[in-house]
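Below is a slice of the complex: some chains, not all, each in place.
Chain naming follows the written order as A and B, and within any one chain the residues start at number 1.
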Amino acid sequence: MNKLLYGVAYYDEYMPYDRLEKDIQMMKEAGINVVRIAESTWSTHEPQNGVFDFTSVDRVLDAMEQAGIQVIVGTPTYAIPTWMVKQHPDVLAFTKQGQSRYGARQNMDITHPVYLFYAERIIRKLIAHVCDHPAVIGFQVDNETKHYNTEGPNVQTLFVKYMRENYKSLDVINKQFGLDYWSNRINSWEDFPSVIGTINGSLGAEFAKFQRKLVTDFLAWQVSIVKEYKRNDQFVTQNFDFEWRGYSFGIQPDVDHFAASQAFDVTSVDIYHPSQDQLTGIEISFGGDVARSTKGSNYLVMETEAQAFANWVPYPGQLRLQAFSHLASGANMVAYWHWHSIHNSFETYWKGLLSHDLEPNPVYEEAKTIGRDFRRLSTQLVDLKKTNRVALLASNESLTALEWFKLPGGAKNYNDVVRLMYDELYKMNVGCDIVHPGSDNLQDYSLLIVPALYAAPDSLLERLNEFVKDGGHIVYTFKSGFTDENVKVRTVRQPGIISEACGIHYSMFVEPKNVGLSGDPLQVGEADNKIETWMELITPTTADVLAYYDHPHWGKYAAITENQYGKGKAVYIGCLPSAAIVKRVLERAVKEAGLWSEDQELSFPLIMKSGVNREGRAIRYYFNYSDQASEFRYPYSNGRELLTEAAIAKDQTVSIDRWGVLIIAES
Amino acid sequence: MNKLLYGVAYYDEYMPYDRLEKDIQMMKEAGINVVRIAESTWSTHEPQNGVFDFTSVDRVLDAMEQAGIQVIVGTPTYAIPTWMVKQHPDVLAFTKQGQSRYGARQNMDITHPVYLFYAERIIRKLIAHVCDHPAVIGFQVDNETKHYNTEGPNVQTLFVKYMRENYKSLDVINKQFGLDYWSNRINSWEDFPSVIGTINGSLGAEFAKFQRKLVTDFLAWQVSIVKEYKRNDQFVTQNFDFEWRGYSFGIQPDVDHFAASQAFDVTSVDIYHPSQDQLTGIEISFGGDVARSTKGSNYLVMETEAQAFANWVPYPGQLRLQAFSHLASGANMVAYWHWHSIHNSFETYWKGLLSHDLEPNPVYEEAKTIGRDFRRLSTQLVDLKKTNRVALLASNESLTALEWFKLPGGAKNYNDVVRLMYDELYKMNVGCDIVHPGSDNLQDYSLLIVPALYAAPDSLLERLNEFVKDGGHIVYTFKSGFTDENVKVRTVRQPGIISEACGIHYSMFVEPKNVGLSGDPLQVGEADNKIETWMELITPTTADVLAYYDHPHWGKYAAITENQYGKGKAVYIGCLPSAAIVKRVLERAVKEAGLWSEDQELSFPLIMKSGVNREGRAIRYYFNYSDQASEFRYPYSNGRELLTEAAIAKDQTVSIDRWGVLIIAES
């Protein structure tokens, strides 16, 4: 990117009356310099089968061009028109719940040739129509693409072929997937049953992997079409989203972001999060770290909240805090979904920068200050380079496997473990990348955090052992290494291959009830000295025991261990501890890895993020995620606070407003 | 009516052995003077297709005639016989959940010609058979009729035709309903998708309105058939029910009672309610007010509870209290569902006046006293005329729209807001009518209560502005005026058209967490000074602020305002307050409207209801909805307590038993 982008999703088609001129004027006043259009409105652009009408696209493009606002054009393929469903009802996906119904977006079978035929045609028509327009800087293919649980007979056929290609013989499959169990054995390819009803977790997890591949393939196919048309100065991206818990919580189960992002020039994401008293910045940081890590580069926040849902209108200052938090994680764009609040249909209360009255309001007024600062500071803040020595290993395969084999109680899943670890790193201001089972750059890091790596091939675990042997530090949690890539439990003492680096073994595990760590060894106090959900009964071989369980029968077993292995150390957490315990363990690991710095003297709600800008200058963002003003000591070389232009001296005590942000560039 | 009716639903067909003579004897002893028959037993009256057998009807009619008990005959169309479903399985309604199954009542497609053919035939046969019988005083067509979510392809076809008739062009529909959103646009009539899967709230709400019209049309069709046969001295009615929460809670979502009642001579309702310590009389009052308001006249309570469900057997005295409470709201009939407790099937624990042993029991014994008093006081109590100066505006359209756009948390719906307001009026002994968006008699009232009028056409809101300008008082709650009749959010500052009368505007709203009103301005005490669920951030223009929010960021916004507009005043409550706050606001409004009277010096659990009898004499009912005896000052002219014949002097202190009732007629 050559500048910071500040944008909105803009739906001229949804406007209750002709507002284009007024909207553009108000966008200009707010410093909006990019809009995303067209990705939801297939039925407007192709009102009947083969009849195309890009009037609304043209008029927006021309008006934006005139106003100097750039445009990202989306392919409108994630919401199909009525005529298609009426003519070909079978484009609606078949799922466990039966066939999807018309109405919602994202209800189609993304493998269905009828859908693909029409999708290809509208993509070609639209992109050919707009690709030469000077306002267009890039394309988004589809939107928040997932597989929508398509699993009808045609998808099943694809899956059987995928299985034959990958495993060659049914004997291998029967063996690796344990299909003898409950008479699930398949002795002839044509007997292969629909996976919809399977109770075999190995097969189910493989099908989930196959479904993620459908998404990767579908997106790459769209990109390949767009690339036939686009100019060299135009990019292609997608808008990834995350595990949704009413907001962007964790790793996306249905898409392998690392695989899927390969086809794109740049990664975009949407990030939604609680605000008001619940605003912490964690989702902004986590989503940003995932996005940045997919391609090891800067990314775009294609959608985030303005007034948000009914209950998350930001407090004064929070919209600014959020915007700069995105930049601090490496975003080059912050765009709101959406410009105006929609007057009908479904997302009426997912409010835009403008309310339904389409007039200025306090949130819009705050956006103006962001737009102004983005423009003024663009060259200093764009393309922030971040170099982290800590990475968290995220695994879609482990996530899926732990959906099949849920933790007791069912309340906690893989992403809870990921976030338990991630959140504590964030709160202690430790910058973090996200790596994945296929990452080949583990050696770039000093410390790996490995939450619940439940399903992993031998090769990965061996690489992790090597990483430690070569001087790296790892913090594992419970369940890591338990099964192989086919979710088959290892037949050796647990945690299997990583036992070597961890210096422990166990063969039994239980669900803790009122269990803590014996003697509060991590000094977290009684209230926090608690574990829940899972406890492995660990026997150390070469490891030091950091904590034993406090339990009348299992007290002889270790809960948390640390092992020197080669030149590095591996910590193993055999239970789901309180956040306070995790914090202590991670503090220790960060120190052991030699990564403890001045930044760790601050902690949440004072958040500090840093990087190097295009001039090679260190840029440090300070955020106050609190309703109370605060202050801190600035420990680095003299610099300048960019928002206020104030000089900041080394070791100066700096004040920061509630929900405040400071950006200090070293001189 | 020429007398008070005291009745039961009677199912000779369900009796375990021949009991008719004994039952009639016991009815006579209890003062029962009317029974309802035949409305549930089609399969008995038409055991095979085209074979009719009215033996049980005839024998009951003759026996009742002999005993001097009158009869209301129901058309048996709400529960279809087995032979019909076996021969024509497609009469079972298709809903979102698939096709309904045989077994329950109310499972058919009320638009299906096969069903309509058979229904018409049994109606004609039955009514022709009984209409000349001297015992028959009236007819009930069908029972608790609703649309049963019928929404199969044939209903969809009707809906498309309805849409074309109402809106003429798809362009209008696309625009008004916002169908461009998520590519839902319909560009050709034959593309019109099934509404079953729609996510468009405007379209969904229109379909709900269409479904209510199906009910209205179906009932009018039955009435038109019955009218071909009935004598002039016979009435036709229906038995409406209410939103069901295990009891009769609020406005019925699936039927427009005001529209549907037009076809009938008199409105009947069923009213079920908690009893024992939970007995308040509110449901009796609310259901009665709706019923009375449908035709501005007296009504029948076609069903209410005797021993009720297992957990609601009335305490001694409560059955009497309930019966006279119905009369006090304007009922001319109180009838129990049902005479005896049913020995098999489904409603075995929905007990009748008799238990399963069919012998006298304490509840039956209490009924005897009611029957005696009804008979004795009939001429003084029948046809009570009530004139209220306060009305509550209820809107099926707003109810539906708030189902599509639920309040945060999902725990509260439209009827909760209605009841929050209604209950406080009830408790302060303010008599109340129910009006609806089509009511043309608003000028009859001094004070309108308008809860959450979320979906309303301009014309209605303009009429409400006029009402205030002309000297009326209105209390609005939050969300009123927000969308038009198509559930399209208004594109002006909220609350849109009523801003003029309310003197306020807002464009933002949030979900309150631990928010109260600043400084407890309504003096309700700390425990009650609370709002929940919703808060609009209101800026007054001409309004006085009655309360601000107590909030660190939103404290500058108003919560409750009052505005002089023309000769009247409009109060606007921008949040969901505690009942205590609502009480204070309504007290103030009642006083401002000049309606505060002696009656308001009493309050729940002492309830007072009044009217004028056929002789023009004021009748005042006093009820003690409490387990403690009480007393009160009687502030009116000297009179006579009708139950005891005691003289009551003005300003006399009168005692009232726990769960007691007094009826004082002015001399």
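In the analysis below, a contact is a pair of C-beta atoms (placed from the backbone, for glycine too) under 8 Å apart; a residue touches a chain by one contact, two chains touch by 3 or more.
Bear in mind the structure is a predicted one, so any value in this text is a computation, not a measurement.
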item	value
Given 2 placed chains, full-complex copy number	3
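Simple rule for what comes next: only the chains that are shown with their structure count from here on.
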item	value
Chain A and chain B: spacing of chain centres that average the CA atoms, whole Å	50
Contact footprint of chain A on chain B as seen in their complex	177-188, 190-194, 196-202, 405, 408, 486-494, 507-511, 513, 534, 552-553
Sites on chain A touched by chain B in the complex	11, 13-14, 16-17, 40-44, 47-48, 76, 79-83, 85-86, 100-105, 107, 276-277, 307, 310-313, 315-316, 341-349, 355-359, 361-363, 627
